[in-house]
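In this view, the complex is presented without one of its protein chains, the others remaining in place.
The letters A, B, C and D name the chains in turn, as written, and every chain counts its residues from 1.
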Amino acid sequence: GKSDNSVVMAYDQAPESVDPFFNNVRIGVIIGQHVWDTLIYRDPITNDYKGQLAKSWKWVDDRTLEVELREGIKFHNGEEFDADDVVYTLNFVSKPENKVTTQQNVSWIEKAEKVDKHKVRITTKKVFPAAIEYLAGPVVIHPNEYYEKVGPAGQNDKPVGSGPYKVTEYVPGKSIVLETNPDYFADSPKPKPTIGKVEIRFIPDRQTQMAEAISGGVDFIMHVPKDQAEQLEAAPHLQVVSGETMRIVFMQMNSQEGTPAPALKDERVRKAIIHAIDRETMVKEIVGKGSRVLNTICFPSQFGCTDHGAPKYPYDPEKAKSLLAEAGFPNGLELDIVAYRERNQTEAIIGYLQAVGIKANLRFLQYAAMREQIRGNKAMLTHQTWGSFSVNDVSASTPVYFAMGDDDISRDPEVRDALNKGDNSVDPAVRNASYKEALTRIAEKAYAVPLYSLPVYYVATADLDFRAYPDEMPRFWEMTWKK
Amino acid sequence: MIGYILKRLGLALLVALAVSAIAFFLLRMSGDVAIAIAGEGARQEDIELVRRTYGLDRPLVVQYVEWLWNTLRGDFGTSIYFKTDVATLVFAKLPTTLLLGVLSLGFALLVSIPLGVLAAVYANSWIDRLALAIAVVGQALPNFFFALILVMLFSITLRWLPVSGSKTWANFIMPTIALGYYVAPAFMRLIRAGMIEVLSADYIRTARAKGLPTRKVIFKHALRNAVVPVVALTAVQLGFLLGGSVVIETIFALDGLGYLAYQSITFKDFPVMQVIVLMLSVLYVLLTLAADIANAWLDPRIRVA
Amino acid sequence: MANSSDIVLEIDGLSVDIRTAGGTLHAVRDISFSVKRGETLCLVGESGCGKSMTSLAIMDLLPKAATKSARRLAFAGEDLSRAGKSRINALRGNRMSMIFQEPMTALNPAYTIGNQLVEAYCLHKKASEAEARERAVFLLGKVGIANAAERLGQYPHQLSGGLRQRVMIAMALMCGPELLIADEPTTALDVTIQAQILRLLADLQQELGIAMVLITHDLGIVARIADRVAVMYAGQIVEEGPTTSLFNAPRHPYTQGLIECIPVPGRTEPGGRLGVIPGVVPSLVGEVRGCSFRDRCTKAQQACLDAPPVRETADGHRWRCILENAA
Amino acid sequence: MTALIEAHDLTRSFEVSRGMFKGKRTLHAVNGISLDIRQGEVLAIVGESGCGKSTLARMLLGLLPPSAGAITLEGQDIRSLGRKGMARRVQPVFQDPYSSLNPRRTIASIVALPLEVHGIGTAAERRKMTIEMLDKVGLPQRFADRYPRELSGGQRQRVAIARALVMKPEVVVCDEPTSALDVSVQSQILNLLMDLRRELNLTYVFISHNLAVVEHIATRVAVMYLGRVVELAETEALFKAPRHPYTKALLASVLTPEPGLGIPDTGLGIAFPDPLNPPSGCPFHPRCPERLPQCGSVVPQILRDENGAVACHLHGQAPAPH
Partner (left out) sequence: MTSEPLSLPAAAEPTAFSRLMRRVLGQKAFVIGVGILAVIVLIALLAPVLAPHDPYLQNLSARNVPPFWYAKGSWVHPLGTDQLGRDYLSRVIYGARISLLIGISVVIISGLIGTTLGLAAGYFGGKVDMLVTFLVTTRLSMPVILVALAVVAMIGGSLWIVILVLGFLKWDRFAVVMRSATQQVRSLDYVAAAEAAGASTTRIVLREVLPNIAPHLIVVATLEAASAILLEAALSFLGLGVQPPLPSWGLMISEAKAYMFFSFWLIAIPGTALALLIFAINLAGDGLRDIIAPEGRS
C-alpha cells in the first residue's frame, strides 16, 4: 500500500522459471522486464525504439547488426556490464541444446561477436527486419560470469539482472519480492522507480484474488474478466483501469484435406458461422472496454494489418441459416469446438451457433492439448487467441496461421505466397501490398472468423497512478502514488 | 513383527510399482509431452527437437523402464515446466500439504470425537439427532463451496482472516476447516457406531457391574475400544485429505503438493505428476501400515501373544 | 422362618417392562423371592423367560429401553429401588457382584486382566494398587489359576474360556461380596470345564457364606447346586421350592414337562420317545391375562383364563396353578 | 451291518494367522481319523469344543476337502461322486437354525432347493413334494410361504431337517442339531429325528457335546479329543465301561438332574487343550489323572478290538519302538 510504498500484485500463474528465456508466460515477461534490461527499448506509446543497454545500433548489412553498448552499468551483484555479457547471453540462448523455452524469440540469431569491450555484432540467420523488435522485447541480457557459474537453474534460484528492480526474495510457485535497484543507471529509458517494493504473489484462483483485492490483501491484479472488474469498481478503495491489448481472438475452421468436418470445406458454411456470431454484442456485453471487433486476422496497429477491401460479415442469423440450408444443412449440423481460454466467450459463441442450428460441442483443453488436436488435423472449430509476442508487425501474427505452417488448417497456397512475399521483403510498400492481398483473400474465403481484440482489465488500489498498455505489461517502474 | 513389517513394505513396493506403471502409461498415452514442453507458438521442428532431446521418441516401455531405473536410483527426473529437480520441488511442497493434512485431520478428530461420543452415549436423543444432522449437512456441502462461503464470511465480511497465502498460522485456519469438516462426519459416525456397539458389549456391563462411575466406563473402557477402527480410517482419510487438498490449496493459494499437482496436470508436467502420484500412494500404504501398528498397540488382541 | 437379618436379597413384586417397536414387552412380571446368607437360589427357565432381566434389574444394569418397578428390592435390608445412582455404584462390585454368561466377551480386550481385577478393589476399598494386586493374586490362586502373578499381565484373549470364567469369578469376589449373581456362568463352556467351574463356585460360596443367585437353563446344574429353585416361565416364577422337593415332586405342569423332556440315563429308554411340551412360548408384548402356560398345558381348563392362585406347602414349595398337583 | 462310509486316516489342517505380527501356524483340526459309518446306525461323535467335530462332519459331507486321507462311500471315493452325487446320498443338518436358512427365501423354496438343483420334477411336483416333506417334519402347509425369521428356532430346525430329507438321502450328518434349542424344543426335535430314522431307514452321524442326549439317541459313540478319536464303542459299552480316561472324565462331568449328588470332581487338570499347540505324546496327558511316564512322549496307538477302539497307553500293548 501507499503507507509503506509497496505494491502487492497477485497473478494466477507462477512462472516455471523467472529466467525470461525459460518461461513462456506473461508473468515471466513482466518479471523479466523489471529485473533485466534489453539492448533496445520500445516506447509503448510512440512505438519508437530507444537505446537501453545499447547506446546505438545500425545494420551493417542485411543480416548483421552492430550494437554499441552503454558504459558504466552494473548488474545487481556488482558485475560490470560489457560486450561479454551480450555475446555470452545471445550465443547461449541461440544454441538449441541449451533448451531455451522461447525458441521463436531467439532462433533468428545466428551468432553474436565481440568487437570491443563495448561493441558487439549480431548476425541473423536470414534477413530478419523484426530483429530490433525482438531485441527490444524478450531478449534480455544476463551477466555472463554469474550465468556461466550458476546456469539457468541458479539464475532462477537467485536471479541477477541489471533492471530497475532486483529480486530480494523468491519462493518458486509462491511469491517473488522485487525491490528498487538503487544503482539503476540514470539514462535508462525506464525511469527510476518510485514504488519501493513490489511483491508478486501467485494466487491461482481468480476469486481468491478478488477476495484479496476486496479485503485489501493485494493491491494490484490484472486480467480480471469484464464482469468482475465492473463489480469491483463499486468498491471505494479500488480502481479499475482497462485498455486494449494486441491479443486478437479468432476462430479457425478446419477446411484442409482430411478435415474431420467436411462441412467446413464449404465456403457457405464458413460464412454462415461468421454471420451467426454477434461480435458487436459480445464485445459490448462480455468482452469489455477497449475491445474492438476485427475483420481480419491481425491486430490493427501491426505493420501491414488492414481490413480495407476485405468483406465484412455482419451479424445476421437469418442469412446464416439460409447459407446453411443452401449448403445442404437445413436442419443444422454438429461440430466440435476446441478452446483453451476465455471459456465464457466460447460459451457465448456456442450459444450463437446453437441459435442457427449448429450444435457445437465444447472441448476445453489445455493449450498444448489443443495444439495437438489442431496439428493432428483432429480439430473442427477452434477458438484461439494470439498475442504476437507484442511484436507490432503482421509477420508475427497472420503467417503463423496461414502460411502453411503447422497451425495452418485452411492451407491456401495463394495466401501463403502473399504472406511469404510480405515477410521476406524489406520494402514497406511491397510488404503492405502483399499482406493486404493475403488478408483480403482470407476474409473473402472466410477461412477464419475474426472476432475481436482482447482488452485487459487491471484492478488496483485507488491510490495507485498507472496506465494500461496494449502489451499487457504493468510497468511498476513508472507507477506513482496519487497525491 | 519385523517379518510383518517387511511384508507390508514389500506390499508398499508392489503397490508403488503398480501405481507408477498405471500413472506412467495413463499419462503418456493420453497426451504428447513434447508439445507441452515446446510451449505456445512452437514450430514443428522445435517440437521434434524437444522430442529428440528428451528422448520422447523411444517406445513407451523403454521410457518407463528408464524412468523406473532412475527413480530407484533416487533420480526423480527434471520437471518439464519448472526445469528443476522433481525431488527438490516435491519435497519443498510436501511440508505445507502434510501440515494442512494433519491440521485438518486434527480438526476433524477434535470435532468428531466429542460429538460421536455424545451421540452414542445419548443415542436416539436430540443430541444424537443434532450430531447426525450436522454430519449429514456437513457431508452434503461440497468443500469448494464451503471454502468460498468461509472466505465470504471471515475474510470479506468480517475481515478476520487473511484470504490466501501461507505466511502465518492464521492462513491455515480456513483451509483446515474447509478440508477437515468434510471428513469429520465419517469419523463421527464411526465413533458413534463404534461407541454404541462397544457400550452394548458385555465388558461394559462388567465394568458397570463393578460400580465404576459412568465417566470412567465411557472413557476408560468404551472409548479405547471404539477408537480402534478410527485409527484405520485415519490413514484412509489422510490419503483422502491429501487428494482433496488439490481444490483447497488452489482456492487458498497454499503452495503445497496439491497445487503443484494441479499445476503439473495443467502443464502436462509428467515427471512431477508421476512422482506426486507415486509419493501419495507410498504415503498411503505407509500410513495404513502405521495405522495397523497403532491399532495393534490399541488392541492387544492383534499384538504378539 | 429365617432370621430376617440373614436375608441378603429380598425381592417383592419385581416387574421389568421393555419398550419395543411392537409395544411394551413385559419381560418380568411381578416376581418375588429372597435369598439368605450362604444360600444358593437357582433361577431356571427357557430362553427368553426373563432370567437375565431379573438379574440385571437387581444390579440396576438394565438396558436403556427397560424400566423396572418393584414393591421392594432390598439388599441387606436397604431398599435399592429408592437408592440413588452413586449409592448403587458404591454397592455394585463391592457388596454385590455379578458373573456373566459369556466369558469370551465379558472382559475388556484392551486391558490386562490385572488392570481389570484391581479396578473395583481400588475404587471401593480405597486400596493401593499393590494391595489390590496382592488380593488379585490370592484370589486367582483360589480359583485354581497357577502362577497367578504372571497372569495379571496377560490380556483376556491370551486365556482360554475356562480361564477367563475363573478370572470373572475372581473379579466378582475381589471386594468380598455378600451377594453373588451368576447368569449362566458355564453355558458357553465344555462339560468337563463346566463341572470344574461349578464345583469351584459352589465351594467358594460355601466357604465365604455368600448368598448366590445362579441362573441357568440346565436342570442338571440346578439339581446339583441349588438349595432352592425358582422356575420361570414367560416372565413369571411359576414354581419355587427346595431343590429336592421340586425335583421329586414337581407341582406345576410346566416344571413337570421340563423334567420329562430331558433324557436321563436309566429313567428314559434309549432311542425311545421323550416327553414334550407342545407349542411355543407366548408373546410377552401387551397384557397377558390368566395362566401364561395354558396354551401348552395338557390340563388347561376354562379357569386358567384367570390369574391362577399361588399355592404353597409347608416346606416353602410354592406354585402358580389352579391345580393342587398336576401329576 | 456293513460300512456305508469309510474314512481312512483323515486329516485336515488349517493355516491360521495369530494376529498381525506373527506368522501363520498350522492347526491340525482333524488328525488322522479312521472311521466307518455303518448302514442304519446312529454314530455319535462327542468331544469338547474345538476338537474337530464340525471339521470332520464337513469332510464327511464333502464340503471340505481333507488335507490327507480319503473318504469312501460304498467303496467309491467321494471326490469322484461330485457335488451332486454326494448331495443325493448324504445331507447335513446344522447346529444353528438361524444361519442355516437363507433369510431371503421362503420356507418352501428352501426345502425345494435340492430338488431344484437336481432338476427333479416340475415346479408343481416339487411344491407337492415339499409340502409333503414339511408335513412329515410336523410343519403345517401354512408355513410354506413364510420366511425363516417368522419361525421359532425349533420350527426352523424342522425346516432344515425337511431340506435334508427331501432328496431321500441315506446318511444325515447332524452337527449339534439341538444345542441351540431349549430343552422343551430339543426333545421335540430328537423325537422327530428318531421317528424319521425308523420311517426312512436313515443312517445318522450325530455330533453333540451333550452326553445325555448321545446316550439316548446313539448306537455307537466316537469320543474325540484334539483332532483324534480317542475311543470308539457301542453306546452301552461305552457308558457302562469307558476305557479312556478322557471318556471317563466326560461321563463324570455329566450333571443329571438328580438332586443331592453334588458336583462331581472330574479329577482333570486345568491345562486346557490348545489345538495350535497340542501337547506331545498323548494329547490328553497334561490333564490325565491316570498319566503314565510314556504318555508325555509317545503317541498311543489305537487298539481295535471287539469292543471298539481306544487310543490310550493304559490299554493295549506298549508301542513298538521305531
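In this text, a contact is a pair of C-beta atoms (placed from the backbone, for glycine too) under 8 Å apart; a residue touches a chain by one contact, two chains touch by 3 or more.
For clarity, every value in this text was computed on a predicted model and none was experimentally measured.
Taking the complete complex into account, B:246 is the one of B:56, B:231, B:246 or B:293 that touches the chain left out. In the complete complex, the residue from C:127, C:280, C:307 or C:323 that touches the missing chain is C:280. If you put the hidden chain back, the residue from A:53, A:348, A:396 or A:460 that touches it is A:348.
Seen across the whole complex, the unshown chain contacts chain B at 11, 14-15, 18-19, 22-23, 26-27, 30-31, 132, 136-137, 139-145, 148, 152, 156, 236, 239-240, 242-244, 246-247, 250, 261-262, 265-266, 268, 273, 276-277, 280-282, 284-285, 288.
Panel shows chain A; residues 206-207, 210-211, 214, 225, 227-228, 231, 234, 278, 281-282, 285-286, 343-344, 346-348, 350-352, 354-355, 361-366, 369 of it touch the chain omitted from the view.
Those residues of chain D that touch the chain absent from the view are 58, 61-63, 83-88, 90-92, 94-96, 98-104, 110, 113-114, 117-118, 147, 149-150, 152, 160, 163, 167.
The rule is short, and it goes like this: only the chains that are shown with their structure count from here on.
With centres set at the average Cα position, the gap from chain C to chain D is 32 Å. Distance between chain centres (mean CA atoms), chain A to chain B: 39 Å. Computed from the mean C-alpha positions, the centre of chain B lies at a distance of 52 Å from the centre of chain C.
Contacts with at least two other chains are made by no residue of chain C. Chain contact summary for the complex, chain C toward chain D: residues 46-47, 144-146, 160-163, 190-196, 198-199, 202, 217-225, 243-244, 247-248, 257-265, 268, 270-278, 280. Across the complex, chain C is touched by residues 48-49, 152, 154-155, 182-184, 186-188, 190-191, 194, 209-213, 215-217, 235-236, 239, 249-250, 252-266, 268, 270, 272, 274 of chain D. Per the touch definition, chain C reaches chain B in the complex via residues 59, 61, 63-64, 88-94, 97-98, 100, 102, 105-112, 116, 119-120, 123-124, 155, 157-158, 168, 171.
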